[in-house]
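A single protein chain has been omitted from the complex, and every remaining protein chain is retained in its original position.
Coming up: subunit A.
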Amino acid sequence: MRVMAQVAMVMNLDKCIGCHTCSVTCKQAWTNRAGTEYVWFNNVETRPGQGYPRRYEDQEKWKGGWVRTATGGLRLRSGGRFQKLLSIFASPVQPKLDDYYEPWTYDYENLVSAPLSDDFPVARPKSLITGEDTKIEWSANWDDSLGGTAETLANDPILQKLRKDSAEQIKLEYEKSFMFFLPRICEHCLNPSCMAACPSGAIYKRAEDGIVLVDQDKCRGWRQCITGCPYKKMYFNHRSGKAEKCHFCYPRIEVGLPTVCSETCVGRLRYIGIILYDADAVTKAAAVKDEQKLYEAQLDIMLDPHDPEVIAAAKLGDIPDEWIEAAQKSPVYALIKHFKVALPLHPEYRTMPMVWYIPPLSPVVDLLREQGHDAEAPGNLFGAIDALRIPVEYLAELFTAGDADIVTLVLQKLAAMRSYMRGVTLRNERDESLAEAVGMTGKAMEQMYRLLAIAKYDERYVIPPAHRDQAHNLEEMGCSLEEEGGPGMGGSGPFGEASGGPVPVAIESFNALRDRATADTAASSESLRDRTGDTNWDGN
C-alpha cells in the first residue's frame, strides 16, 4: 500500500442553475489571454446536449481514454507509443476549432468612433482568430437550456447510445422533458490518459496533492494529450504552441483557498477535500474487466482516513499530519465513500476521474410536479425514480457506465432525505423507516442533509495549506516575463488585453494579490502587466 493524497471535488448537480458564473470567473482568472480565447477550463453544459467541444463523449471518433486489452492490461484508445510517434506529424484525431467554436469579440470602437449618420452604429462581431468580421454560429454553451435542440439534440452521443440500446423508440419530445446542467473541469484523474499520451513527458501529477499539470517548459506542442483526454479538457494554446489545462487553481489551493470556480459558485454546489488513495492499486482497479464495476473499483482504492493502518502508511509516505486530519474531515470523502451519493463522470474511460457528481434528482421531481403530483411525498418520488427510466438511464450512462441500479439507489437516498427532512421540518417527526429503506439511519440522513443543504464555507472546503516550511516559496517572485523582449512586453493588441502578446500562465500567489490589494498606493502599470485577469484588479 502506497498512500497518496489527492485534492478532489464533488459537485451537487441538483443545485446547479446553469448561471455560468464558475465558467466566467475561471476564464477571467486563467484563460483571458491570447491563444486561449476558445478555452474554457471550466464549462457548464446542458444535458441532454452535445457538450463542449461538440460530441466529445463519442470516443469512437475522438479516441480518448483507455481500453482494456485482451490480456487484462490497459492501452490508450488512440494507440500505443509506436503508433503515436509514427503519427506525430499530423495528430490524427485532434478536434478542430469548429468543434469548439470560433471565438469572437465585438468592434465596440465603432460605437464611439463612427461618424455622424442617420443609422445607429453597430458593434460587429469580429473573429478573435482572424480579426475579420465573423458570423457567430456556435459557442461553448450554444445549446444552453435546451436552446435549439430541435436541430441538435439528436447529436448527443449519450442519447444516441441509449436509443441504440433501448428496444423502444425514445421520442424527441420525451427527451426534451428533462434537463440538467453539468459543470466540468479537468478531472485530475488518478490514471490520466493525457499524461500517458504525452510524448515529451511534460504532463505530471503532483505528488503532494495529485493535481495534474503541464510543464510549460517541457511541452513541445505534439498535441497527443488533446486526443488522449476523453473529457477533452486539454487545450492547445494556438499562440504559444503549448498545451494548457485546468490546474485546480493550485496557487490558491496551496494557501488553503478553494478554486475560483468553487469560490464564486452561486449555488454553493462544489465541495473540495482530500482523498487518500492507494497509488499501487490504481492500474489494477482501472483495468477491471466489467465497465460497470469500475465505480466500485475506484471506491475500493480510496482509503479510510480513520483506519490506523492507513494513517501509519500515510505517515510513512510523508503525508503531513494536517493533511491526514483534513482527509478525515473531507466533505468529498463523506459524499463519495461514506454516503455513496457522489458518482464519477464516465468511469468507463478508465482514467479514474477525481471530480465526482451527485446526480440530480430534479429531472425526476420536475416531471412529477408537471404531472400534478406532490413531488416530495416519499411514495411518489420512489415510484417515479423507478418509473421514469429515461432520466435515470441517461444519468447512468454519464456516471456508472450504464448501471441504472447504482443511480437509482443514489436518487432514492436523495429522495428519502427530502422526505425525511420534510417530516422533521413540518411535523417534527423522524421517520426512521424512510432512512432504512435506503440502507441508512436517521442520524446519517441528517448528517447528509447538513452537508448537502447547509454546509458552510469551511465545511465545503477543507483544504490544508501547503507545508509551512515551504510557505516562503509561495511569495510572488520577480517575474521573468518582464525582461526586455520577454512575452510580457507585448502590451495590448487591437482587441484589448486578451489579444495582446501571449503571456504564459503567470504564477501569482494569493499572498501577492493580497499585498497588492491592500497596498496604500496604486499598483504600477509595470506590476499589472502580467496579471492574469480581472480577479486581481485592485481598482486602479
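Note that in this section a residue touches a chain if its C-beta (ideal position, glycine included) is under 8 Å from a C-beta of that chain, and two chains touch if they have at least 3 such contacts; residues count from 1.
The working rule: contacts and distances are computed from a predicted model.
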(message) I want to check something: the complex is missing a chain, and I'd like its UniProt protein name from "Tripartite tricarboxylate transporter TctB family protein", "Nitrate reductase-like protein NarX", "Cell division transport system ATP-binding protein" or "Cation:proton antiporter".
(response) "Nitrate reductase-like protein NarX"
(message) So one chain is hidden, and I want to know which residue out of A:G131, A:G147, A:G379 or A:G439 touches that hidden chain in the complete assembly.
(response) A:G131
(message) Touch as defined at the start, partner being the missing chain; which of A:S78, A:T149, A:N191 or A:N380 qualifies?
(response) A:N191
(request) Among A:L85, A:A387 or A:A519, choose the residue that contacts the chain missing from this document, as touch is defined above. (result) A:L85
(message) Can you tell me which of A:G35, A:P157, A:P378 or A:G402 touches the chain that was removed from the display?
(response) A:G35
(message) Just checking the interface: what residues of subunit A touch the absent partner chain?
(response) 34-35, 81-82, 84-85, 87-92, 94, 96-97, 109, 128-132, 191-192, 195-196, 199-201, 203-208, 215-223, 236, 238-242, 254, 466, 470, 473, 477-478, 480-481, 483-487, 489-490, 492-496, 499-502, 504, 507
